[in-house]
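Missing here is one protein chain; the remaining ones are kept as they sit in the complex.
A, B and C are the chain letters, set down in written order, and residue numbers restart from 1 in every chain.
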Amino acid sequence: MENLSSFREVATQFKALFLDSYGVLKNFRGLIDGVQETLDLMAEKGIEFRVLTNDASRSPEQQAESFAHLGLTGIPAEKIITSGMMARNFLQLKIKGGKVAYLGTAKAAHYILQAQLESIPVSHVDFDKLDEIQALVFLDDEGFDWNFDINKTVNLIRRKNMPIIIANSDKLYPVNKNEVSIATGGIAKLVESIINKSFIHFGKPDTQMFNYAFEDLNKNGQQFSKEDILMVGDTLHTDILGGNKFGVKTALVLSGNTTAKDADLAIRSSGIIPDFICESIVG
Amino acid sequence: MENLSSFREVATQFKALFLDSYGVLKNFRGLIDGVQETLDLMAEKGIEFRVLTNDASRSPEQQAESFAHLGLTGIPAEKIITSGMMARNFLQLKIKGGKVAYLGTAKAAHYILQAQLESIPVSHVDFDKLDEIQALVFLDDEGFDWNFDINKTVNLIRRKNMPIIIANSDKLYPVNKNEVSIATGGIAKLVESIINKSFIHFGKPDTQMFNYAFEDLNKNGQQFSKEDILMVGDTLHTDILGGNKFGVKTALVLSGNTTAKDADLAIRSSGIIPDFICESIVG
Amino acid sequence: MENLSSFREVATQFKALFLDSYGVLKNFRGLIDGVQETLDLMAEKGIEFRVLTNDASRSPEQQAESFAHLGLTGIPAEKIITSGMMARNFLQLKIKGGKVAYLGTAKAAHYILQAQLESIPVSHVDFDKLDEIQALVFLDDEGFDWNFDINKTVNLIRRKNMPIIIANSDKLYPVNKNEVSIATGGIAKLVESIINKSFIHFGKPDTQMFNYAFEDLNKNGQQFSKEDILMVGDTLHTDILGGNKFGVKTALVLSGNTTAKDADLAIRSSGIIPDFICESIVG
Partner (left out) sequence: MENLSSFREVATQFKALFLDSYGVLKNFRGLIDGVQETLDLMAEKGIEFRVLTNDASRSPEQQAESFAHLGLTGIPAEKIITSGMMARNFLQLKIKGGKVAYLGTAKAAHYILQAQLESIPVSHVDFDKLDEIQALVFLDDEGFDWNFDINKTVNLIRRKNMPIIIANSDKLYPVNKNEVSIATGGIAKLVESIINKSFIHFGKPDTQMFNYAFEDLNKNGQQFSKEDILMVGDTLHTDILGGNKFGVKTALVLSGNTTAKDADLAIRSSGIIPDFICESIVG
């Protein structure tokens, strides 16, 4: 890989960073070595940040706790923006009463509760009481029986016309150096292709989370323009495409989904071009 | 539904029938009422038939046994042609030695054994011995842990470049009056969309099974031309499209996937036009 | 169609309207009868509005002029937000110098000029001087030779790795009561499927234009919350999906793409559910 930039040199040209979480701050092994030093340096230089993560399995509070648990300081819940929050806001505004069925863990269902709605796992849905179900949300790839509950989801959607929400559109996530696992978005894709319907997707690359983070940065009247912001991510189709479209500069890091070996081909074959490429956010 | 034809009047204009199994001869309840009488009448009139089924979960022998068990006589194994047989023939010609990994039941793996190859369920594959795996076959939607084994399949395909075979491309099958279940082809679709690779699909609507049945009908020098044959099925995208493409007349029956209520819209919206529409093969 | 609401009764519950243009304010015949009265009523009631249009063929100024020319008063350029503006902002922030190739009319190329960039129609691109081309934009379905220039576009993209921008993702637009025409997004779709690359799409249903309109409404400190706003459109997959996702109430009007005859089926089969359905914005 040629044309690698030093992350610190790049980052210090900006006034704020949007950071993806998985593949940027941490990976399957835990924290990426040296991340604390980078965050400290940013704090020292007065560079603001938000974490933008396609994750609907845990709340910002739970994710902040998890960073703290791994030993990383300086990432409070209020700086974490999840695709689950986008889905929650949608539910809050569009669904008035009734129950929201979900695929995922009980932990993930907190997003439904926060929208002041009652949650019910797909496995508990009673097909004789479909009137009470007002929406369906794909929250997580865990917490249910894939065979039984995905089939039940297909039948639920065939029988009840309602908004179907994909709270995380990512198709895959890495579980170790060589292996991946199908993510919520991959399961949703299966159901979409079988049902032949358009569901409502949340998360990068849609610009919604970027806008949310941008408004949040400026909520106290501080003046951040788009040119002051760098989006940092490990995935071309979500982080970099979303950042390019929102209109901020983008940096691809090679510490996650996109490896040094594949980056060049992936960029050429996708046409999604980051402004910078860095080994990781360290160094 | 207007323009319904009497199946017997239509069928007796032909010298041979290609019959789909599920939705035509039987459904989730068992045999379709009156099927025996129709088969007897065809036998009496000297009308030949073959059963063409997108099924790789059981051998023709097991399926013949199942018909007999349900009380239907006159369907011997040698008149049953399955998409599993097409996959078996492919394996036999293309894979020389080594093991073939599969998703499905041990029963379905008979197709691999018949190809003189060793079978191994995906769950037993050892990632440190990938050299011995020569192909992967999607045989059935049962017989494995969806969460664990589908994820393992994704990783297996990422690590080993080999032919991937879908022995049944159907995405759904009905399990009762109102409910469907995701079929082998639906699971394969999920993996294909996640891996972004072309797998090798067998079964209708590809014309391969039709050709096999056609050659089989004519193997003793009897003279059946394509104009002598009627394909009878309950699914537009497999039975009717395949028959139309192979060049035989086609009859849609409303006793399975396509209901009287939906037929008109389904035909108009797909552009797949059967020559005849009949309530069922009875009457 | 049951459950039709009176547009005026619905609209007057809100403080601001987002209005699609084609199919809502006008159609192939010209202005929709009675639109002026509705706009006047909204003005009288102090209801604000923005026009949100997936159009990159003409500038807001040209579109305002066209409304005036049709005899409609009260829609100044600054209330018109086009997908072309989103593309222009992207170009301005991401492309520094060089030429931007385009498919479309010279009129549409104004969006490139406004980004302080040099524009060049695809037909004029010299394959020996590809270094100077920094991006490619699909602006309009007119202004070029489909056969020659679409083929040239395919080859241009194969030879030059650069951002490809779709300034209007609509696939079709109506040209009279019974006929449609392929729009910019349809041509882009052809090229994408042939090239197998991800291009960068602008326009509804992405929430970017909604956010832009929302920020614009609030730029003088007026306080519009999302609950104060109604998105009005004639197309489920763009206007209604986008509005639902952005988190505002949505009204489908039956004066354009979606007819009274088709609306019910379209909503059921897409799962995209408007909050209200109205004959048109009149009455």
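Following the convention adopted for this analysis, contacts are C-beta pairs under 8 Å (C-beta built on N, C-alpha and C of every residue); 3 or more make two chains touch, one makes a residue touch a chain.
Small disclaimer: the values here were computed from a predicted structure and weren't measured.
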Touched by the hidden chain, restricted to displayed chains: B, C
Contacting the left-out chain in the complete assembly, out of B:Ile164, B:Leu217, B:Leu230 or B:Ala263: B:Ile164
Absent-chain interface as seen on subunit B, which is shown: 89-90, 93-94, 157, 161-164, 196-200, 202, 206-208, 211, 226-227, 237, 241, 244-248, 267-273, 275
On subunit C, residues whose C-beta touches the chain left out of the figure: 145-147, 150-151, 154-155, 158-159, 171-172, 178-182, 186-187, 189-190, 193-194
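We take it that only the chains that are shown with their structure count from here on.
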Number of hops, subunit B to subunit C, where each hop joins two touching chains: 2
By number of C-beta contact pairs, the top two chains: A-C
Identity of the chain that, by mean CA position, is farthest from subunit C: B
Middle chain, criterion being Cα centroid separation: A
Distance between the centres, which are taken as Cα means, of subunit C and subunit B, whole angstrom: 45
Whole-Å gap between the CA centroids of subunit A and subunit B: 40
Overlap residues in subunit C, where contacts from two or more other chains coincide: none
